Every structure is written in structure tokens, then in C-alpha cells.
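Every protein chain of the complex appears in place save one, which is left out.
As written, the chain order gives the labels A, B and C, with residue 1 at the start of each chain.
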Amino acid sequence: MKIALLLNTDKPNCFTVAFEVCNHLKKLGAEILLDQSVRNQFLAPDTHYMDFDSMIQDCQILVALGGDGTILHAAKRAAIFHKPVLGVNVGRLGFMAGLESNELDRLSCLFSGDYMVDHRMLLQVTIENQPGIYYALNDAVVSKSSLSRIIDIDLALDGKDIASYRADGMIVSTPTGSTAYSLSAGGPVVDPEMSGILVTPICPHSLFARSILFRDDKKIRLTASCLSGTDAYLTVDGEQGRLLSPGDCVHIQKAELEASILRIKRQAFYDVLNEKLINRRS
Amino acid sequence: MKIALLLNTDKPNCFTVAFEVCNHLKKLGAEILLDQSVRNQFLAPDTHYMDFDSMIQDCQILVALGGDGTILHAAKRAAIFHKPVLGVNVGRLGFMAGLESNELDRLSCLFSGDYMVDHRMLLQVTIENQPGIYYALNDAVVSKSSLSRIIDIDLALDGKDIASYRADGMIVSTPTGSTAYSLSAGGPVVDPEMSGILVTPICPHSLFARSILFRDDKKIRLTASCLSGTDAYLTVDGEQGRLLSPGDCVHIQKAELEASILRIKRQAFYDVLNEKLINRRS
Amino acid sequence: MKIALLLNTDKPNCFTVAFEVCNHLKKLGAEILLDQSVRNQFLAPDTHYMDFDSMIQDCQILVALGGDGTILHAAKRAAIFHKPVLGVNVGRLGFMAGLESNELDRLSCLFSGDYMVDHRMLLQVTIENQPGIYYALNDAVVSKSSLSRIIDIDLALDGKDIASYRADGMIVSTPTGSTAYSLSAGGPVVDPEMSGILVTPICPHSLFARSILFRDDKKIRLTASCLSGTDAYLTVDGEQGRLLSPGDCVHIQKAELEASILRIKRQAFYDVLNEKLINRRS
Partner (left out) sequence: MKIALLLNTDKPNCFTVAFEVCNHLKKLGAEILLDQSVRNQFLAPDTHYMDFDSMIQDCQILVALGGDGTILHAAKRAAIFHKPVLGVNVGRLGFMAGLESNELDRLSCLFSGDYMVDHRMLLQVTIENQPGIYYALNDAVVSKSSLSRIIDIDLALDGKDIASYRADGMIVSTPTGSTAYSLSAGGPVVDPEMSGILVTPICPHSLFARSILFRDDKKIRLTASCLSGTDAYLTVDGEQGRLLSPGDCVHIQKAELEASILRIKRQAFYDVLNEKLINRRS
């Protein structure tokens, strides 16, 4: 089996864990592919260094070492090539990891087939009259610029205007993204096994600050009508910032692609939720 | 066509509207069935007075006159006999009405088939080791008694404990119920076309006060572990209060029954949502 | 110095700590007064058992062993006799304790004068046309009964109606009480050194669910206009439940009495706040 290994080289203990992962995988008979851009930092024997896309295309499974952010971006890249991702957690408790770094002996489960596959919905994001498709595994956010005071955002559903918000911004998220930025903005937790599109306003002037969860076949359109001298931005999964022109329509809908995230460890979404969030009393 | 008519006799203008509805329906050739318990208050010529259950069983459509509460309860009773309900709104703007009281000429649509049918999920609620099934179109609530200070509620999912809340209570609601009590407790709006089970704590001591939306095939179990001298209650759709004994387990899951709610007016869920909630700026 | 000792005998380790406290205080030359009702459970040599009120009147300082609830009630009782309270924490981290149970050697500070006195505002609560004054160190709550669906509560300020809430209830709290029930209902933290009256609705139907903080010279009046068949309750500091008749007016204002709470440990309000609440990331 060919396994591609992706590292978040910003995490201090990433290299130690990566060496251990390599050793386990090699003992299990895997061929290990690495991104050639890390060769200077991480030189492991008996591995293949390739360009990123070839590495993903060539592998059967992508193993990503890092926190939720690293695993998220790996899963999105892998989804384009229809490859599954196993996240190995190197850091504090997260929702995306399928294995903790102290459970590496269980990597053998990848070979015995003893794992779960979580299928996660992606959003497809486009700007009207502009080329390019963005994919979001967490969220697409339309927000004011730092120096703007406020923006007006019109929300349409299947082409029909349904509401207008005066706010700092709007978050459109997948169930997976419900525990990311949307949670900070006051949104609910949505079981990542569900399908649905969650819309959460950021600091709305309106008294109605609640999230709305739409069915996953709805097509969302956000139009930021900026007041004089203010700008709006589109950000996808916290990384692609794009300045919007006045009147730009952002279209968001369920993508045909989906991410496949492997899970070996027994701890599932609700265990992490419970440990991270619920069982904390004041 | 046999049409049963249900009135909320507490609403002051209910009788006037009821006479108009009768006149319209009779002109359209319908046979009108009425609950015999209203005969003293509402005596209409050429109608049939029957006991409630026979009336529902005998009709093709149940028309309910009142507010959201009246229509909700009518829809639940009708669901047991697999009959659809048309709510005629007699009051302020609501989510459940399929026709406003100033649109009665459009009752002819019932005969031409020119209407929508909204299928709404019900919850089935039982108490372990006790007979009786309750159905909720909005919500099932386990809450402390007035004089209790707090209760501990354990939440299990498919038989597995996932969290423990110290709170005033817990609301388990359908998407329909997301705009009822759950909204007051801080929950999100869930598109009533969706399927899912929304769990919202009431005044939790925990810092984590967010709703969680589960897939509709999950089985919820709530166990109230009362502190000394305190009681817990189960309330279903705001009407059936039942004292729980310490350790009583309340089981909640999607019912096989569903409610069928007719809609003639063009105004749909998001129009009402927008008018009632969103477009109100401070 | 005469020191009265109050125990929460429900706490399992209360007696052990109480013996240690007695030993320390006796070595320091204090005369120890105890409530005669605990004589069967806690028999300490060289101490005086008296009835509760005499004990409070006779002492210079009341030392209360327990959690926030115990210390709160002790402080209120002591306030009536203008006596200060030192809370010794026997349990998890709290806001009211002036000493932790592993810091008992610092009880000598009571004799050297090396302590802080926190003056805490009390609310005075009366029901119109009824005898009796209640004092609240945390809060006065008007709420629906368990089986009521909702109540309407009118809020007046200095005799002038300012708002009407349809809600599960209303919490009127001191700054001290802002970290108690009000926090669970969504209220802010108010520095306990401040003076002010915080009003927080519980699960309001209105979209406006925010707390309002009034100046401490305002007189609050709450009138619960119950819908048919529903009851309202007045609860003070979570302990005195009193059924309200329809139209009963509850008057709440700053009391002339205030509680004096001693603090020996260096850890102050913001340390506890930080440890209990703020530094918890998802």
C-alpha cells in the first residue's frame, strides 16, 4: 500500500511523531510518499519525495500529522483526488483526528481494514461572473474589512431573497464547521454525520442573532451591499481571503465532492465534544 | 368531501371566522363535521356534530381555526388517523397556518388540489417501564419543578452516555419545534423541511449552553438525577405534565407517524421567519 | 475574641475541617460558639453550644464552612446582626470563600487584622400588601410554575412601567449574584465591588433576551400576570419559594443592610473568575 505523509512542520513534536509513523508503516509493508518541499527538514530513509499533487494522486491513503487545521486542509486536497485521509493528532484534543500520536501501533488497522470512514460534506463556493471554485470543509465567510463599520448582507435561498442582515459578517458552514468559527459566533453544534447548511450571522445589529440550518439541497446566495467606503471579504476555511466588489454575489451550495476521513481510535465525535465542551461547569 | 372543523373557542373572533369558513365550504359542496362539545357555543345549520375521534376518522381534511397552538394540537390528533390538517390563522402571524382568515375565498384550492403538503416529523416519547406513548410535534421537555434549585440530566445517544448537564431542564425538539420553546432557550432555527432532533439545555450551569442537532435516526435518553428534595417533570408540546420519579428514563426518538399540514397561502416558512424575526434592527 | 462556627454538615469532609478550624482558633485564644443543633454530629471540647441567633449576636466573627451556598446564607444571617463572615471553602472552587481549607494556618490573620473586608450589597424584597421582608445576597426570582407554559411579567422602574416580558421568569440580582443563576440565564459578570441591580429574563419569547443593569437607587417592581391556570413563584437566593397570587406586585430595591465578607487568601474575585470561567478554550 502506498501511503502519503503530510506534516505540519510548525508543530514542534511533528518530526518525532513522523519518524515513528514512518517506522510503523514501513514495518507493515507500506511504501511511503512525502512532499519534496519537506525534504530539507525531514529526511527519512526508504521513502519517496514527490511533488504534492503527484503524491496525492499516487497514494491510496493520505496520513496527515498535525491539529484540526492541518487535517482539514489535507482532507480537502485529498477529496479532489477522491482519496481518504487519516489524521494523526499532534497537539491538543481535536475533532478531526482519527488516531492519537500515542496510539501509533494501531496503524496496522489501516491494513486490516479495521477502521471507520466518515463522509463529510463540502461546500462549493463561487463568485458570480468570476472564474474559480473554492471548496469549504468548514465554512465560507463574508465579512467586513477591519476598518469598515458594518456591512449589509442579503441572504437568498434558491434565488429568492429571504432576509437582510446588518452585521460584521455571515458564516455559511458545513456540519463539520459547526464546531469551528460558527461556534464562536454563537451557533449550535451539528452532528457531522448530518447533511445541512448552517448560516450564522456575526455580531448582527438585528436582535435576531440565531443560526438557521437549511436542508443541504438549498442554494445560498450572499450579496454584500457595502456602505460607502467599506469593503467586504470572502474567506474560505480561514485561508483564502478575497476582496469582494460592491454587489458581488457569492454562491454557496453542497459540493458533489465529499471528504473521506478515516477513524481508527474508538473516541468519536461525541466523546471529543463532551471532553472539550460540555462537561465544564462554572 | 367531508371536512372536520376544529375551533379554538378562546379566541374572540373565532366564531365569526368559523361561520365564514362554513359558508365557503358549504358553497363548495363540502359536508361539515363538528365536535359535539362546541354545539352549545357554535350552532351552524347543515353540519354534523359528532364525538371528536369519530369526526377525525370520518373526515378527509381537518380544518383548524386558531393560532399555532391550536393548529399544532389538531395536526397531532389528525396524524394518528393519518389525516391532513389545514390551519386557518385567527390571530397574530404564525408558522403553522396554511391560510389567513382574510383569504377564505381560497378554500376552493382544497377542492382543486391546488395546495402544498408539508410533512412534519413527530417525536415519540416514552418513560421506561411505564405504559403510554406521547407524541410531540414541537418538543418534549424534562425540567425541574418550580421549587427545585437545579437538576442533573444525563443525555445518552443510542444507549451510550454522552453528556451530563446541570440545568433547569432540557428541550428535545423537532425542526418544527425549533421556533417554539427551544428558540426562547437560545436554540437555532431549523428548516422544518429537515429531519433531525434538536437538544437544547435550559439555563445550564455549564458554560456550554449550545444546542446540538442530531440525526433523526438517533435514540435519545434523558435521565434526571434529582438532588435531594427536588422533582423533575416531563412536558410534551407544552401540555402533558408528568412528574418523574428519581432515575426515570425518558426515551425520545423519531415517530413513525408524521403530521401532514396543508398550505394554500403563498407565504411560506421563510417569509414568516423573516417577518417575525429577522428584519428587526435595533 | 468570640468566633461562631457554622457547618454545612452535608459536605463529607466538613467535620474534619471543622476540628482543624477549632484547634487553630483555640490555640489563637478564641472562644468558639456552635449552633446547638449540630451537637449530636459535632461534639468539640471547650466550645459553647447555643441557639443560632444568640450565637450570631454573641460573636465578633462568623466562620462558615462549606461551599458558596453555605457562605452566602451565613453572610445574610450575619448581616442582620451586622457581623462579618469568613467563609472557609470545603469543596470545589468558589467565589465566596475567604480561605481555602488547606490554608488554615492563616486564620491567625483574623487576630492580626491582616484581612480584607468585602462589602456586598443586599436586595430587599417585599410582596405588596403582605407582611415580611426577604433579603437577597444573590437574587430574587419570579418564575412560572413547572406546569405553566409561560407567564407575562411587567417590569416597572421607580413606579413607571418600562417593559413587559413573556418568559419563564425574571431574575433580579446583585453584582454578587451575577455569577450565580443569572449567569446560567445568559447574564454578564458584574464586579462584586460595584453597586447596581441586574435584571435578566429567563427564556424570554421576546427576541430581546439581554440583561439590563440599573443603578442601585432604582426601585424595581415585578408583576406577574399569569395566564389562566398558571402560577408564579417568588424565590429568594434559591431557598424561599412563595406562590404569588395573580396581580401580586413584588418590590425589589437595595437594602440598607449589607453583608461583610472577610477575605484572607490572596486569590480574589478575578482569579477565581479566570480559573472557573475564562481560560477554557474549546
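Here is the rule we use: a contact is a pair of C-beta atoms (placed from the backbone, for glycine too) under 8 Å apart; a residue touches a chain by one contact, two chains touch by 3 or more.
Keep in mind that this is a model prediction, so the values were computed, not measured.
In the full complex, the chain left out of view touches A, B, C. The chain omitted from view is touched by exactly one of A:M50, A:L104, A:A156 or A:L207, namely A:L207.
Among the residues C:F42, C:Y115, C:Y135 or C:Y165, only C:Y165 touches the chain that is left out of the figure. The chain that is not drawn here is touched, among residues B:L183, B:I202, B:A232 or B:A255, by B:L183. On the side of chain C, touch with the chain left out of the figure occurs at residues 157, 160, 162-166, 183, 187-191, 193-194, 196, 198, 205-208, 210-215, 218, 270-271, 273-274, 277-282.
Not every partner is drawn; the one left out touches chain B at residues 179, 183-184, 207-208, 276-277, 280, 282.
Touching residues on chain A toward the chain that is not drawn are 143-147, 149, 167-168, 181, 184-186, 202-205, 207, 209, 231, 233, 235, 238, 241, 277, 280.
The rule is short, and it goes like this: only the chains that are shown with their structure count from here on.
Rounded to a multiple of 5, the C-alpha superposition of chain A onto chain C involves a rotation of 180 degrees. Taking the mean of the C-alpha atoms as each chain's centre, chain B and chain C sit 40 Å apart. Mean C-alpha position of chain A lies 37 Å from that of chain B. Contacts with at least two other chains are made by residues 205, 207, 277, 280 of chain B.
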